[in-house]
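If you scroll down you'll find the structure; I have some questions about it.
A single protein chain has been omitted; all remaining protein chains appear in their positions.
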Amino acid sequence: MEALRQRARELLAAGTVQAVLGYAAGSEPDRARPCFVRTAAEADGLIWNEHCRQNLATYLQKPEVRALGRLALVARRSTLRALLQLAAENQLADGRVVALFVADDGAVTELPTLAAIEELVARLPRGLSDADRQELDRIAALPLGERQAYWAGEFARCIKCYACRAACPLCYCARCITEANQPQWIPVSSDPLGNLEWNIARAMHLAGRCVDCGSCSDACPEGIRLDLLNHVLAEEARTQFGAEPGYSVRKDYALASFKPDDKQEYIR
Amino acid sequence: MTEQRILSRQNLGPLFERLAADGRRILAPVRHGDRVGFERVTRPDEVALDYVQTRTSAKSAVFPPYEPLLQFALQGKDVQVAEPAPDAAPTVLFGVHPCDAASFATLEAVFTWDTPDLPFESKRANLTIIGLSCTQGDAYCFCTSVGGGPGDPRGSDILLTPIGATHFLAEILTERGQAVARLAGELLEPHRGNGKDAALAQIPPRFDARQLGAKLPALFNHPAAWQEQALRCLGCGACAFVCPTCSCFDITDERDRYHGVRLRCWDSCGLALFTLHASGHNPRTKQSERWRQRVMHKFAYQPERLGVLGCVGCGRCSRACPVDMNLAQHAQQLAETAV
Partner (left out) sequence: MSTIAAPAAPARRSLYTPYRMRIAKVTDEAPAVKTFRLEFVDPADAAAFDFKAGQFGEYSVYGEGESTFCIASPPTRKGYIECTFRQVGRVTSALADRDEGDIIGFRGPYGNIFPIEQWHGKNLLFIAGGIALPPMRCVIWNCLDLRDRYKDVTIVYGARTVADLVYKHELAEWDARPDVNLYTTVDPGGQTPDWKGRVGFVPTVVEQVGPSAADTIAIVCGPPIMIKLTLPVLTKLGFQPENIFTTLENRMKCGVGKCGRCNVGKLYVCKDGPVFTFAQLRDLPAEY
């Protein structure tokens, strides 16, 4: 933690960045909250623990945050992947943010360029945590009817507050499909059909783009495991198209590229 | 005049049966893992009586996440318009905590001032509230800062307070409560003089909502009051949607070739599109302005305009917020800010 604070102080003191987006102590011991450190003295408030979960790359799209100037971003693996995917989607210019990657042992790596992020992410272990993998395998092993019932039950609790969308670093559309009303693609009600269509539409729009940060399900007031749904689609995209988002700034993710040898069987 | 009775826990089953026999459905807190929510129940063993707070509030009983205001049968340009049949099923909301019970006064103020709102009124008129005092709270509870309390009877028709492991003190507070008491008959036993206060949770007050409300207009343009707090706000609707008193809504039509419906759906002043004009002009462009609106509306505007506070201190918004906005903490800071 001290390494992180020290690095933040140096970046601010040197004027390399105007603000450091990190985490501060939350209102309870089991929480952390995003914070915006503007002076070296404020860096004392930065913390790092397992509760620092909200993907801070989400804030890069907010005008109020952009107005702060050049930023450093306290990052875990999924934050770095979000930065690369945003760059691949032309949403982030190289050098606009300095990533401060914090490893499990607390060591901080300063990553001033996208190339540096690419290089580091490539060396990180991939895949889900054991607990998430177990839960995903459990759901995947359910017979189709039960699996359908599981997700129907989860989506039944959705209240369409759109916290999943607001917390997601890749949900940056100025006008979301759910707000398009000419025509109204997605039913507005949070009834079974409206919830199903909203959650599937969001999952499909993130297929091959989701970077597995879990901010969506952390944000869901009903605790729906949207992260697992997104991960299934990520695995599907990787299997079908060989693309894994958030490892490269190249614009080669499945939804944005076409190759003559792409699988076509799903179009019938 | 409040009547006090004793209700044995083992008499809950017969009470539920008599309510059902009277044609009433029962909504009560049900636990699923670490989550508690209001659902329709038939037996007391389905009900979680030891919960601190449900994820979403009980407002759905009178103001559901979506409801039809009108239904249309469409044939080309020919239309038949119908008002949906009012929801006439008498409902007992069982086991809501005093904060939720108090929230109905705020909802009533909004939906009945000046122009009565029939979809709301038809549900409210059929609702009887059997509250449950809190014997435990958590760090997010702040009912005592907003004029409530863990044993506050306001809003309940009958308020139950656990006495030991086997009984409830039952305070019969209103005519609707009396009606349930008549159904309960001998299930409600004479009061034996047990004290209520000893059973209640301790929720220390953190600020005074009335003093805060009086001060807020002077803080409207205070630079330190809003911007730093709102910088981390993601602008989602979670706080408003889990809030028992937030009542902003949207009206939208949906249709297929032959049917249409005019729907009312929950909405939130925290969402960027809420106030967007058709011209593209938006009166509240910044998230700090939208967060300020939420706080001002609850603690200053509604008290002044409708005579009710827009907050009951249930703490749901703060539990649900993905970035720990914590309304009580911010309200406390505002209350302590020098103007």
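Letters A and B mark the chains in the order given here, with residues in each chain numbered from 1 onward.
Everything below uses one rule, namely that contacts are C-beta pairs under 8 Å (C-beta built on N, C-alpha and C of every residue); 3 or more make two chains touch, one makes a residue touch a chain.
These numbers were taken from a predicted model, which means no experiment stands behind them.
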Touching the absent chain when the full complex is considered, from B:A20, B:A105, B:A179 or B:L276: B:L276
Touch with the omitted chain, as defined above, among B:N11, B:S247, B:Q287 or B:Q329: B:S247
Hidden-chain contact residue, picked from the options B:P65, B:P98, B:P119 or B:G235: B:P119
Where the missing chain touches chain B, by residue: 69-70, 72, 74, 76-83, 110-111, 113-119, 220, 247-255, 260-262, 267, 269, 274-279, 281, 283-284, 289, 293, 296-297, 300-301, 304-305
Residues from chain A at the interface with the omitted partner, ascending: 181-182, 184
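By definition in this document, only the chains that are shown with their structure count from here on.
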Residue ranges of chain B touching chain A (in the complex, touch as defined): 34-35, 37, 55-56, 65-66, 139-140, 227-228, 230-232, 234-238, 240-242, 250, 252, 254, 263, 265-266, 268, 271, 273, 286-288, 318, 320, 322-324, 326, 329
Residues of chain A defined as touching chain B within the complex: 26-28, 31-36, 54, 58-59, 62-65, 157, 159-163, 165-167, 179, 181, 184, 187-191, 194, 215, 218-219, 221-223
